[in-house]
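Only one protein chain is missing from this complex, and each of the others stays in its spot.
Here the chain labels run A, B and C in written order, and each chain numbers its own residues starting at 1.
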Amino acid sequence: MSAKLKTAVVGATGYAGFELTRLLLRHPQLEKPIFVGRAGEANSPADLAEVFPNLCGNGGYPLHPFSWQRLAEGGIDLLFLATPHEVSRALAPQAIFRGMRVVDLSAAWRLREQQNSAVYDFNDDDPHLAADAMRKAVYGLPELNRTKVQDAALVANPGCYPTSVILALAPLLRADMIDRSRGIVSDSKSGVSGAGKEPSSRTHFVSVADNLSAYSVFGHRHTGEILEQLHLAASELIFTPHLLPIPRGILSTIYVHLAQPTSPSDVQSCFREFYAGSRWVRIFPTPQLPQIQFSLNTNYCDIGFCLADDGQRLVLVSCIDNLLKGAAGQAVQNMNLMYGWSEEAGLN
Amino acid sequence: MSAKLKTAVVGATGYAGFELTRLLLRHPQLEKPIFVGRAGEANSPADLAEVFPNLCGNGGYPLHPFSWQRLAEGGIDLLFLATPHEVSRALAPQAIFRGMRVVDLSAAWRLREQQNSAVYDFNDDDPHLAADAMRKAVYGLPELNRTKVQDAALVANPGCYPTSVILALAPLLRADMIDRSRGIVSDSKSGVSGAGKEPSSRTHFVSVADNLSAYSVFGHRHTGEILEQLHLAASELIFTPHLLPIPRGILSTIYVHLAQPTSPSDVQSCFREFYAGSRWVRIFPTPQLPQIQFSLNTNYCDIGFCLADDGQRLVLVSCIDNLLKGAAGQAVQNMNLMYGWSEEAGLN
Amino acid sequence: MSAKLKTAVVGATGYAGFELTRLLLRHPQLEKPIFVGRAGEANSPADLAEVFPNLCGNGGYPLHPFSWQRLAEGGIDLLFLATPHEVSRALAPQAIFRGMRVVDLSAAWRLREQQNSAVYDFNDDDPHLAADAMRKAVYGLPELNRTKVQDAALVANPGCYPTSVILALAPLLRADMIDRSRGIVSDSKSGVSGAGKEPSSRTHFVSVADNLSAYSVFGHRHTGEILEQLHLAASELIFTPHLLPIPRGILSTIYVHLAQPTSPSDVQSCFREFYAGSRWVRIFPTPQLPQIQFSLNTNYCDIGFCLADDGQRLVLVSCIDNLLKGAAGQAVQNMNLMYGWSEEAGLN
Partner (left out) sequence: MSAKLKTAVVGATGYAGFELTRLLLRHPQLEKPIFVGRAGEANSPADLAEVFPNLCGNGGYPLHPFSWQRLAEGGIDLLFLATPHEVSRALAPQAIFRGMRVVDLSAAWRLREQQNSAVYDFNDDDPHLAADAMRKAVYGLPELNRTKVQDAALVANPGCYPTSVILALAPLLRADMIDRSRGIVSDSKSGVSGAGKEPSSRTHFVSVADNLSAYSVFGHRHTGEILEQLHLAASELIFTPHLLPIPRGILSTIYVHLAQPTSPSDVQSCFREFYAGSRWVRIFPTPQLPQIQFSLNTNYCDIGFCLADDGQRLVLVSCIDNLLKGAAGQAVQNMNLMYGWSEEAGLN
């Protein structure tokens, strides 16, 4: 019988890191992971259960300060980074250099180099090593990049919004069914955990409750991922995120114009064929539409649609749990691919 | 000094009826209104405070069963109908016939006859009288129809979604700045009070909380109002409503393509000129955007926008309180116009 | 290798029934359960996924109309009743008569006969059979009745509020540490799923959101369970339930007066000893207190406390997920006991 995989999580104290922790702890193919707090975290706790009392009573979850030596001694095979962009940018090349494989949940390695530099001002210590890592990075959306992920040394786990938008659009774009010249609109709405755990006036309960707000119109950092993965020009997409008064979940309402008058069943077929064999995408029979509640606490991306009588104006609705299919669940799904396990291992 | 106006509210026990009640009670130009329950309301309460304990302790608010005789004896000048479509359809012609003016908060008189019949199956007792009322009906969006409202016998108070959408689009459409051939998208989100007070599985707390859902895509009854008031063809607009986990408020995110490259300041000017003198529309300086919280408990329609670098792709955000500017507040604003008072009377 | 257990769930379409369904589906010792809708359910769905779209894509969950014949043909060993009190009252004796064991989630069999009749007006078809079932019924709070549950033919699964209150009080009462003459207060707060799935004006989103209300003061049906299990006189307890604006979870704040000045560590010891070996109770180290979030989506009952300087005035805080430890999770825990499995089987 083969040995179990040795993993570590850096940044286990954030929302995504915590979800990842819970998933890894019950994954059948893993040894108990090593949890590492963020370097420089003030008053860093000694055990994850101090941060997440939900964990109490299930045994200890010691949190270690970050150190390469500790990871080496632990014989870590696979390193998960649930860290800020800059931290992931610094750690991933080192980890690869030391022979680990990496799944990074930040945005540090998602964009091709030139696009990256337009959005992030990374100040790499070792530009050579960083460039090498960048070349090795695979965009970890399993439904689109299954084969590449299998062999990747560095998987750039997609952003939450992009996951919901790309999965809804890819089948129709790949089939060339969309009239891009008419423009694509993604009106996306996310729960507050997507904004991270750092307290701010924007995430204060009183600011969010009984409210809805649009933000970063024409300027959200996730736009680049969507464009790059779907081979769209910037002028072909408007992506507008909104902050919902709920803890988690994303719903994207996406508006496209089909190139030809099409029947609902042809749209349905396009999706079903594209996602045949994809365990974690559910296509709803039209006119039934997904709702955020349906995908909460699951790794599903739910997709539904309504087609106008003209057979061309199409409204797509796509839902995910931003912390699972939009972050930690997808990271586990990527790991499953990387090690040849079933894509649903540890995710049911 | 002139006598105060005599008003009555039919349907004061619904959400919009209650807001209307509160506004009328503090309006300086009115006698204390007569409140009338819905005909056939089971266990009809004797006093509004039984339905809305908020009202306790401010004196009595007796609820009378509906009767034309009582309204006649009360010498009612102006009748507010906060009743279901069919009830408003039956009552309004009678009220006009009896010499009252009417502000109707239902959809019974909002659409031109032929469109109306496509959506509602009204079975008029006296088709002649109904047709007469229909001819007299004025769509009560003060910012667009100020003059007509002043003399109207019957004001059809706009729907909540249409108020938010029409006010955001009218200035640009009137100025012919929008390329309609590219299509207009309104992605609208509403709090639950917009779905009415009737309990249903859809409005159950557990169904709404921690959730977001789109509904009635390509089929919402409010679509006709928007098209008719903005002189749009059905193919030129996609209107998608969503149910938000909040009690009240609407935010519409609207996507248009301008006919010519335009500067933000020209868009701003278009709005400011159109709404010069309109007390209840606030235009936000770009790129500041309205949020639902900003307009809650006010009669404002708040409008903001972001324009892409190309000067053509434009995202509009429009917010109202669905029970005020989207219903009761607008009804009072219409009354103010009908009797020559300041549009802000009773609304501050 | 032993055969797997054959189970059925009647009432799988309610909130507790659905949670139970999810737990049973992943329980390692069970065959796939048979799901039975409520007799007489209007437009009864053919598959559970129609009611709970969360289930889509995991295979079918056919919902059968209730029939003894079907249950007999299925060779059902254990029947779960997630049905209204009257329905459980009618079905349980029949099931026992037919040789099945029963876990009933309603209140039909929780109280000794005379108390029962003071609260419920059960009109038994066969009083003899009902009395027999009543004699066999065991109150299914595993931490208190572990041994009796193991052999029970009929387990009366406790109410949600009583679970949170009894588990917090039992250790201190059994140790005779509480001065009952001073009275015990349980101020309990529950999420809306505790009120059931039936739409009503009380569970309408707009009635619950931004609100808190006390109800059934001195008259809640759960009071009898607490008194009976804790051997308290009615005059010794005030139990006040409140409706919280959240979907699920219960927090009870309980006020007692200790008979003797006591140290926090003695209180802690009393709890730790009483619950030694109880997998699903977590005692928090004082002064840390449980919160509803900590126990959500788990089968834990979390208990914490603060003791005044006088060593006598004690505030206990107890939290559960009302649909898990307060209903479906506890039902599975009882099943585990009934069949000699680990109490945590299927609950991690």
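What we mean here is this: contacts are C-beta pairs under 8 Å (C-beta built on N, C-alpha and C of every residue); 3 or more make two chains touch, one makes a residue touch a chain.
Predicted, not measured: the structure shown is a model, and the values here were computed from it.
Although it is not drawn, the missing chain touches A, B, C when the whole complex is taken into account. Touch with the chain that is not drawn comes from one residue among C:Leu251, C:Val267 or C:Ile320, which is C:Leu251.
Although one chain is not drawn, its touching partners on chain A can still be listed: residues 15, 192-193, 197, 199-201, 203-210, 245-248. As for the chain not pictured, it touches chain C at residues 182-183, 185, 187, 189, 207, 209-215, 217-218, 235, 238, 240, 242, 244-249, 251, 253, 255, 257, 287, 289, 291-293, 296, 306, 308-310, 313, 315, 317.
In the full complex, chain B contacts the hidden chain through residues 26, 53-54, 56-57, 210, 282, 284, 288, 290-291, 293-298, 300, 302, 348.
FYI, only the chains that are shown with their structure count from here on.
The chains that touch both chain B and chain C are A.
When every chain is represented by the mean of its C-alpha atoms, the one lying closest to the mean of all protein C-alpha atoms is A.
With centres set at the average Cα position, the gap from chain A to chain B is 41 Å.
Multi-chain contact residues of chain A, defined as those touching 2 or more other chains: 210, 291, 293, 296.
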